[in-house]
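Notes to accompany the following structure.
Every protein chain of the complex appears in place save one, which is left out.
Then we have chain A:
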């Protein structure tokens, strides 16, 4: 086993760092932009799930159920290969990747938002309304700040899942980390060195994120 490990040329990884760096750039770009849009979608459709407006509720429910009920891989391939046949527009792979991550994370974040808002005691809402605050003021000043704090741990979870999901976008030719790794490994036959490095890259991203979120959580926990 040891002898086998010694056969690998770990130093050669350095030569491929620029390519892996490009991959890392796209992975981060798609993660950040996708999750930002996903967060907005999640906020909107999460509130839709608890809305008294029937139309808004049904639209939100259908969106969430369809996305949660289908694999990311299928969603990615559908958006990149099937959707252009319907719309007549070809989408760049990076754009398609952002769309997939946004829509996918948005559905899960919507459920996180719904759960957090519903977990706030009904008395908080009643106290706000009985002081004369209207519905949206009560949401803005009383419910949302409390719900947001409760959302952070599950949001962190979802962010990590979505970041790892970006690796699936290699099948629609997004030049992200996994795509670069596969390209290098198939040309240079150094699968062990490259895929290990790729895995470490993902680990560094997700661990840093966990650390940041824990810091934010502690900062918000002033009481």
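Simple rule for what comes next: contacts are C-beta pairs under 8 Å (C-beta built on N, C-alpha and C of every residue); 3 or more make two chains touch, one makes a residue touch a chain; residues count from 1.
To be clear about the criterion, contacts and distances are computed from a predicted model.
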Remark   = Of "Sulfur oxidation protein SoxY", "NADH-quinone oxidoreductase subunit J", "Dihydroorotase" or "Peptide ABC transporter ATP-binding protein", the UniProt protein name belonging to the chain not shown is "Peptide ABC transporter ATP-binding protein"
Query = Which one, A:12, A:53, A:90 or A:137, makes contact with the chain that was left out?
reply = A:137
Request  = Specify the residue from the set A:124, A:157 or A:196 that touches the hidden chain.
outcome  = A:124
Query = At which residues does chain A meet the chain that is not included here?
reply = 121, 123-124, 126-134, 137, 141-142, 145-146, 149, 223
